[in-house]
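Below: one structure in structure tokens.
The complex appears here without one of its protein chains, the remainder shown in place.
Here the chain labels run A and B in written order, and each chain numbers its own residues starting at 1.
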Amino acid sequence: MVWTKKDLLGLEDLSKEEIELLLTTAESFKEVSTREIKKVPALRGKTVVNLFYEPSTRTRVSFEIAAKRLSADVINIMAETSSVKKGETLIDTGTNIQALKTDIIVVRHNCSGAAAMLARHLDISVVNAGDGWHEHPTQALLDILTLKERLGRIKGLNVVIVGDIAHSRVARSNIWGLTKLGAQVTLCAPSMLIPPAIEKLGVRVIDDLGTALKCADAVNVLRMQFERDEKSAFPSRMEYFRNFGITKERLSKAKKDIVVMHPGPLNRGVEISSDIADGGNSVILEQVTNGIAARMAVLFLIAQARDISAGKTNEFKEQENIN
Amino acid sequence: MVWTKKDLLGLEDLSKEEIELLLTTAESFKEVSTREIKKVPALRGKTVVNLFYEPSTRTRVSFEIAAKRLSADVINIMAETSSVKKGETLIDTGTNIQALKTDIIVVRHNCSGAAAMLARHLDISVVNAGDGWHEHPTQALLDILTLKERLGRIKGLNVVIVGDIAHSRVARSNIWGLTKLGAQVTLCAPSMLIPPAIEKLGVRVIDDLGTALKCADAVNVLRMQFERDEKSAFPSRMEYFRNFGITKERLSKAKKDIVVMHPGPLNRGVEISSDIADGGNSVILEQVTNGIAARMAVLFLIAQARDISAGKTNEFKEQENIN
Partner (left out) sequence: MVWTKKDLLGLEDLSKEEIELLLTTAESFKEVSTREIKKVPALRGKTVVNLFYEPSTRTRVSFEIAAKRLSADVINIMAETSSVKKGETLIDTGTNIQALKTDIIVVRHNCSGAAAMLARHLDISVVNAGDGWHEHPTQALLDILTLKERLGRIKGLNVVIVGDIAHSRVARSNIWGLTKLGAQVTLCAPSMLIPPAIEKLGVRVIDDLGTALKCADAVNVLRMQFERDEKSAFPSRMEYFRNFGITKERLSKAKKDIVVMHPGPLNRGVEISSDIADGGNSVILEQVTNGIAARMAVLFLIAQARDISAGKTNEFKEQENIN
């Protein structure tokens, strides 16, 4: 299996084999971050641009560290302070970044499809770091990587995703990735936060959290995005916590070693209680650690595919890349 | 010809030979950005500070990439979030940056003369990245580099600059550079946007765009800066487009291979129509690409002049610099 795609736009577009290649490549990169000198020369002299139209310190920093550990040069563009303000179109911004002879744009945008639109118009690579309610593929990759690390497999797992499914690109990417790898996905949320006809994606919907958790191997707890302007769309924080919060009491009725995931940042006492977030079932910080490896894998495979398709001899990389 | 100036403040201060040296050095740097490893060690261990008092993603990113491809360390200071807010003077900010043993300050400031004032007070180098309505020398260098690349020469060319000349540092730097190299410059704009007595700089002023374009080899289309507070100073967007917008129809009466330039970001449908911006006459993206090479040349020559004047032996550079 060799990676040949120019871009990573979502897990929907990938085959099972491509997802597995990303995961095994990520596993091999984990070791780099444990070295004294946490750096490999694989992307030396390449330029990675973080183009963020939504503020996101977590994802931006994770990609920035991943790129720097691959020895790439990283340029951060926060769209609030950029020429976007001056009315430039997304495509013009993209073609300009391409004209700077950069290699990979990592884009976060509030519109679903923004990354795909950029990718269609550009010869350089585009990595989707979250587009509207559509996909956030590297988040799902790190979630799946963490799950696989903890439980040894994905196939046959029963994974519950709890929270605002309707507005969650994290949920959507997880659904695509997990079902392709053979897991059973169950969604659980107040009915107004479940998108219509979501069962077509091959998932189950269960309203009651207790029932949903009963035979779950893992639960992925989505962040309630109270900073968005959809406030009226779901019950109050207290009410949400009472019905859908992941608490010790609730988990006492689930499998003993159920894996608890959360993409962060945490709303402690809203979607998850502190004892669970910090407890032995939680893999929340392992997710963060795995985010570096997952993003290194994405940047590495995409850069490699670009070099191969450009017919560049790659002796330097063959000898040195991961080692 | 050897570069000896500590600073680059504007093209007005440069001789024809100095501008030509910048251009040929830029040409030699273009190749670096086409390599697999887009990096030369010329400025390794040097510190370049981007000091921006006006938001400008394009220019900042271009300088940042140029400096990084020369292996310099780059520090970005956006003055909105800086100690400037705390009432520090520009000179104090500059002397402080110098005391950090940095090498080059790239400064963008809303006051004409700000870069020159800094340069007078500092021993380290200052590169003007745009000062008020005064000069934006690296923009003019990349414009001229692109023109030369497309048409093979500058001498004898007929270049029309269209737009808000009065408030344009891009226009002013282009006028200095082009006339020194022997081009004929024609300015075209609503009369209220032409500064008084501008003909003294050796340029022609023609009110009517059709007449101006008739024997033009190139047209440099300035951005209408509607985000500035001078709104009342010129006609409406629609009216501007009707009279001064560069469109297919208008260019049909110009030379067939007229070169169309724009410093970006584009106001599509205001100063330029989309078919022209994206068409075969446009060199807009080549300008962006050449911006990297032009800025690498400026940073390289200035750093080299500093090292020579400091009497430092430079064996490392002599052997490796561009190669």
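The rule is short, and it goes like this: a contact is a pair of C-beta atoms (placed from the backbone, for glycine too) under 8 Å apart; a residue touches a chain by one contact, two chains touch by 3 or more.
Here the structure is a predicted model, which means the values were calculated and not measured.
K.L.:
Out of A:192, A:215 or A:285, which touches the unshown chain?
P.N.:
Answering carefully, the residue with contact to the hidden chain is A:285.
K.L.:
May I ask which residue of A:64, A:135 or A:149 touches the chain that does not appear here?
P.N.:
Going through A:64, A:135 or A:149 one by one, A:64 is the residue touching the chain not shown.
K.L.:
Quick one: which of B:100, B:192 or B:238 touches the chain that's been left out?
P.N.:
Within the whole complex, the residue contacting the unshown chain is B:100.
K.L.:
Could you pull out which residues of chain B are in touch with the chain that's been left out?
P.N.:
Within chain B, the residues touching the omitted chain are 44-47, 49, 73, 75, 77, 81-83, 85-89, 92-93, 95-102, 307, 312, 314, 316.
K.L.:
For chain A, which residues reach the chain that was dropped from this view?
P.N.:
Listed in rising order, the touching residues are 33-39, 55-58, 61-62, 64-65, 68-69, 78, 80, 226-227, 264-268, 285-286, 288-289, 291-292.
We adopt the following convention: only the chains that are shown with their structure count from here on.
K.L.:
Quick one: report the Å distance separating chain A from chain B, using the average Cα coordinate of each chain.
P.N.:
Between these chains, centre-to-centre, one finds 39 Å.
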